[in-house]
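Shown here: the complex without one of its protein chains, the others still in place.
Presenting subunit A:
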Amino acid sequence: MELDPLILSRIQFAFVVSFHAIFPVFTIGLASYIAVLEGLAFKTENPVWVKLSAFWTKVFAVVFGMGVVSGIVMSFQFGTNWSNFAQASANFLGPILSYEVVTAFFLEAAFLGVLLFGRDKVPAGVHLFAAIMVATGTFISSFWILSANSWMQTPAGTELRDGVFYVTSWSEAIFNPSFPYRFAHMALASFLTGGFVVAGVSAWYLLRGREVEANKKALSMCLWLLLFIAPAQAVLGDFHGLNTLEHQPTKVAAMEGNWETSRNVPLLLFAIPDQENQRNLHEIGIPSLASFILTHEWDGEVPGVSAVPVEEQPPVAIVFWSFRIMVGIGLLMIAFAVTGLVLRAGGRYWRTNWFLQGMRFMSIAPFFAVLTGWFVTEVGRAPWLVYGQMTQAEALTPSLTGGMALFTLIGYIVVYALVFSAGVYYLMRVLYVGLEDRDEDEREADRPKRPFSAAHVPFEIDHNSDDTVGTAKPVNQGGH
């Protein structure tokens, strides 16, 4: 069997970028949460805020560390597997990605150390300022990355001469048509991720009766945030979809599973797209609703996948189902946020077991929503890498063989499996140890510059220590 370097490179890129994406999407949201906690601590001097901030800063340190490690690989992928793309787009993407590195550099250099290690060493105001700057820095970083990605979706401000893109307008290229929508959509996704993780972990602690006062506050804050952000994301997602309809109609057609351009298109709840015959099997849908959502008219025209030749179509099934999973999780998020509001009556939100159990499981939901969302936008762009201008096949490294691509694909999977299972395992340890005060010997000898050293948690479970503090006296009959 001939190994296809194109499909292997696509799988490799999807793998490393998916793995990478889950870390920053969490740290961006979490950084803002920590900044808010620091602000509250600064203003009210209530020790609960300090306690929460100190704990979530530990988590931030570990996740940030994993994001940096997986990010290093990303900056070399363009050259190793997509060198024609790198060469062609360097005039725009080179400076943009460099600015992202520079931002991260600056952030790391100046403020992260102060946030992680400076609580007792710098004035409270300076520490708060560092927290705000770290949060701002994560947004600036994502600004550049999403600008680069959006330009690949809706290229503007550049012209293609002899196979190379030249920038004609930096502002048009950076603020290309899909960028504002994608940036806003991702920003809210980060808040949702941060919110649901903090809420879920707090719910878990509440189930076990640990640090009830602090975790109650954390859960309450998150539920308020989610109550506004989760519905807002749905509205924003709709705007993003309309923008996509304008610039990438085929992607929208794939999302809707609509093959022929037509009116009164139903919103499909279920279907098995059959790309070979350009049709769906086992369709279940709500009549005319897709037309209404996309055009705001019941008989509006919705583009079809078949409008473009088969070789210019994305794999419809992946886009179609990823979109449904993302939207489904989004609706679930809204449901939980509203349930939280209802349960506030009588202060039941932090004592209702089934709700806390549900929130606990919802803590991983945003990651699936984010990944499937990216599958929609990235797979939906296929076969284009730079939409309408450069295909994935043209972008591939010419000297790359299937064997080489397979070697590194397996290699990255093995490396990531080892490294990130250690990382996630350690993160679980940090969560398990929790907010409670630790022995002094755990926190001696801090030195800045190494994110994990902010975490003060031993790698192995030590049965002689007091790791299990609080677990002996659960208030609720909670899960483990």
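Please note the rule applied: a residue touches a chain if its C-beta (ideal position, glycine included) is under 8 Å from a C-beta of that chain, and two chains touch if they have at least 3 such contacts; residues count from 1.
Just so we're on the same page, contacts and distances are computed from a predicted model.
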| item | value |
| --- | --- |
| Among "Ubiquinol oxidase subunit II, cyanide insensitive", "Xylose transport system permease protein XylH", "ABC transporter substrate-binding protein" or "Paired small multidrug resistance pump", UniProt-listed name of the chain not shown | "Ubiquinol oxidase subunit II, cyanide insensitive" |
| Selected from A:Pro95, A:Pro180 or A:Pro383 as touching the chain missing from the view | A:Pro95 |
| Absent-chain interface as seen on subunit A, which is shown | 65, 68-69, 72-73, 75-76, 78-80, 83-84, 86-87, 90-95, 97-102, 105-106, 108-110, 166-167, 170, 397-401, 403-404, 407-408, 411-412, 415, 419, 422-423, 426, 441, 444-445, 447-453, 455, 457-460, 462 |
